[in-house]
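Every protein chain but one is kept in place in this view of the complex.
Every chain is named by a letter (A, B and C) in the order it is written, and numbering of its residues begins at 1.
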Amino acid sequence: MNTNLALLLLLAPFLGFLLNILFGSRLGKTLSGIIGTMAVAVSFAVTFYFFGAIAAIPEGIHISLFEWIQISNFKVDFGFQLDQLSVLWLLFVTGIGSLIHLYSINYMYDDENMHKYFAYLNLFVFFMITLVIGSNLLVMFIGWEGVGLCSYLLIGFWHKNQEFNDAAKKAFIMNRIGDLGLLIGIFILGMLFSTLDFATLKTAISGATDLNMYWLSVAAFALFIGACGKSAQIPLYTWLPDAMAGPTPVSALIHAATMVTAGIFMITRLNFLFDLTPDVQNIIAIVGAVTALVAATIGLVQNDIKKVLAYSTVSQLGLMFLALGLGAYEVAVFHVITHAFFKACLFLGSGSVIHALHGEQDMRNMGGLKKAMPITFATMLIASLAISGVPLFSGFFSKDEILLVAFHHNIPLWVVASIASIMTAFYMFRLMFLTFFKEFRGTAEQKHHLHESSPLITIPLIVLAFLATIGGLISLPGNSWLNEYLTPILPKLATAEHHLGTTEYILMAIAVIGGLVGIGIAYAKYIKQNAVPSEDAAITGFSKVLYNKYYVDEFYDAIFVKPINFLSRFFRDTVESGLSALVFGFGKLTNEISYQGKKVQNGSIGLYLFAFVLGLCAIVSYLFLAQ
Amino acid sequence: MNNILNHIGIENYIFLSVILFCIGVFGVLYRRNAIIVFMSIEIMLNAVNLLFVAFSTYHQDAQGQVFVFFSMAVAAAEVAVGLAILVSIFRNLGSITIDNLKNLKG
Amino acid sequence: MSTILIIFCVLSAVTLATAFLTIFSRNPIHSAIYLVICFFSIAGHYLLLNSQFLAIVHIIVYSGAIMILFLFTIMLMNLNEEKEVHRPRITRLGAIVSFCLICLILIAIFINSKPIVGEYVTTGEDYQSIKVLGKVLLNEYMVPFEFASILLLVAMIGTVLLSKKEKLQK
């Protein structure tokens, strides 16, 4: 029963993919959209079954289908593990997935390749489910790489534009750098423990007494590099802003809610490993904090509505990594969930705006959309309040917990994270003000067509906004359902204390004030002063550095891409022909020897006879006299 | 039976054949006239034949002599063909000086 | 010094001398004549070795057939005049050197291999009369014998074909 249902859970999106890719063009757009959405909705429904089922089975459901890869010291099965963590992830992957599919039916209706879009989206969900429910690192790796592939396909969905294709390629390759790290980590774990199975690994690591700490740390670090690639952390984050080239629902699903959280999922899954390697945890925390800050600063000055959201995503992911690095996995998971709600809502809202403006993404050309698009405005406002940490919205709870944890462990990290969240509040409301308030700054043509989006778009927005509002309820301070739920995965939660003291309240107040200050500055600048960001050329000073994202892309281009391309040309033009000439050199040498030798064969019989006699003498004397 | 080898000894025949053979070799190298070269080859052949017969007597075995017989047959054929070739070379080139025969050159 | 040894020495001297003269004669006709004498002396050696059959065959084949062929050829080509240009000195020197060398080596070899030759013992058995040879030839060596005849036939055809005047091609 469980096996079949798990297969249904996994294969429903895959079936949707097959139907859409094979027959999509014949099915018609609506049907293809319905198939795509239904496929994910089925998975969502099955997830609910499992959500109920594992309540009775705390250790989770383990299903092994068949033997997959065989290595000398262990075998890897193709199997599933459905426990609290994976079901939690499944819930929002398939849940938000269904909503975004629904949203896409309208959003992508004008595209001629809509069936392909749904096929890829379904394939993505399929791989994401594989990633989440894989019972070992390698099955997880299938999903891990598979979502990368789908991300590549969807970023480059409008493949006639080579810039989009470049972005897609960049995303895939940056992810692959991380994947190499992940593979190395897998190798080391395989060698150390002769298993890649999460459950066995957990027993092996927790039970072992003489662990090789050096290699364990290396493994953890390598895995973290993998997480960096997928979850867009420094130094591998640059692909995520570029990934906004894809359709906006894709950005919402893949690049905000689900795929980019895979790194957090993996680290949480392997929390027993990371707990043993404090050095690596420190690195994770620092990388997370720095990423949060750097991305937030870049986000301050971006003018593309989706770029702002992208950097905000990177920044929020940084906060989650900070929590992971501090050992507060449940906090990171909590933030992943709330972030999924409000960020998906924000992306979908921005998609609604972009849709209404026929592809316009520059906030300098927006403004005053409040009246034309009330539902979009309202939902986005709720999500922005949530992300800014305004009390009672979900983001407040999760972000606050991260800051709390940071404060308890390391004050400088807390400072960095707090600054990042103030910035978050600022740039989110900068976005809101520029987009929805004041006068419309676009063309008259656009203004004429301004309209609220259809219900297929607004319903998901409303649902997500609702979730973004109440999402915090799952883990209220002091009485956390989430922590209890995750106890089988994170055993130390059982012993943790949940008390709220004065310090905590003060910190909360600081965070709230910080968030309000950020909003206030934005209000002062963009409503009171009525400022509109200047044109690209007019940006100067430090803003220009920020606007150009600290020139990181240029930097990578200069130290990695260009040298490799130069090397490639050098190899192609110089080394290859050199080696070739070397081989031909042997041929020429032989030719030359033969040409010289040819002169001996001048055709004179006399000379031949003479040589013959001499040869005879030599042979005879060797045969008879040498002994 | 009064046998010659009791009186002379096989070594003398060996020396004789060797010298005769070497004269043949010498002739081949020394002369340019193809006919003389040919004759020198015949001398070499005969030197070997002589040695065959001497050893045949020495071992009192008829096989050596049979061999000589065959070698004579072959020699006859060879001379016939060889001379025919020489004649046709002469006809084509007007001389049989072997230095002129450089067509073997590749 | 027995009579036989004297005869052997004389015959050998004739053989070697005529062989030398064959090579050194400027006139090919003379060479041919000397070669005939050389062959006769070799036939003498055969007689001395008591193989009459071979001696006779030798005279017939070499002195009779082959030498006649040589003479005819020489005459056909009209080579009785001395036209030959001598080879360069270096070649002649080389020829002499190699002559000495090969002589030395061959003699050295035979001296070296003397122990293998062993002592000469007569059993008195008849092994070289025409009768015995005939039996050996036509029993044991029947097939080669026939092949020899085919060889001669082929040689004959070949000779005719080679010496036939080719038609001039335009």
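As a convention for this text, contacts are C-beta pairs under 8 Å (C-beta built on N, C-alpha and C of every residue); 3 or more make two chains touch, one makes a residue touch a chain.
Here is the rule we go by: contacts and distances are computed from a predicted model.
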| item | value |
| --- | --- |
| Hidden chain of the complex, named as in its UniProt record, picked from "Cytochrome c oxidase subunit IV", "Multisubunit sodium/proton antiporter MrpC subunit", "NADH dehydrogenase subunit M" or "Branched-chain amino acid transport system permease protein" | "NADH dehydrogenase subunit M" |
| Chains still shown that are in contact with the chain withheld from the display | A |
| Selected residue (touches chain absent from view) among A:N4, A:N212, A:S568 or A:N602 | A:S568 |
| Of A:L11, A:L91, A:M191 or A:L381, the one touching the omitted chain in the full complex | A:M191 |
| Candidate in contact with the missing chain, chosen from A:K29, A:H101, A:K116 or A:R269 | A:K116 |
| Per the touch definition above, residue among A:M1, A:A56, A:A537 or A:V583 touching the missing chain | A:V583 |
| Residues of subunit A (touch criterion as defined above) contacting the omitted chain | 21, 25, 66-72, 78, 116, 138, 141-142, 144-146, 149, 152, 156, 159-160, 162, 165-166, 169, 172-173, 176-177, 179-180, 183-184, 187-188, 190-191, 218, 564-565, 567-569, 571-572, 576, 579-580, 582-584, 587 |
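The criterion applied here is as follows: only the chains that are shown with their structure count from here on.
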| item | value |
| --- | --- |
| Gap in Å, rounded to a whole number, between the CA centres of subunit C and subunit B | 5 |
| Euclidean distance of C-alpha centroids - subunit A vs subunit C, Å | 99 |
| Geometric centre distance via CA averages, subunit B-subunit A, whole Å | 95 |
| Residues within subunit C bordering two or more other chains | 87, 91, 94-95, 98, 102, 106 |
| Residue list for subunit B, restricted to those that touch at least two other chains | 25, 29, 32, 99 |
| Parts of subunit B lying in touch with subunit A, wherever the complex brings them together | 25, 28-29, 32, 98-99, 101-106 |
| Interface residues, subunit B side, partner subunit C - complex | 1, 3-16, 18-27, 29-33, 35-36, 38-40, 42-43, 46, 49-50, 53-54, 56-58, 60-63, 65-66, 68-70, 72-81, 83-88, 90-91, 96-97, 99 |
| Touching residues on subunit A, where the partner in the complex is subunit C | 606, 610, 613-614, 616-617, 620-621, 624-625 |
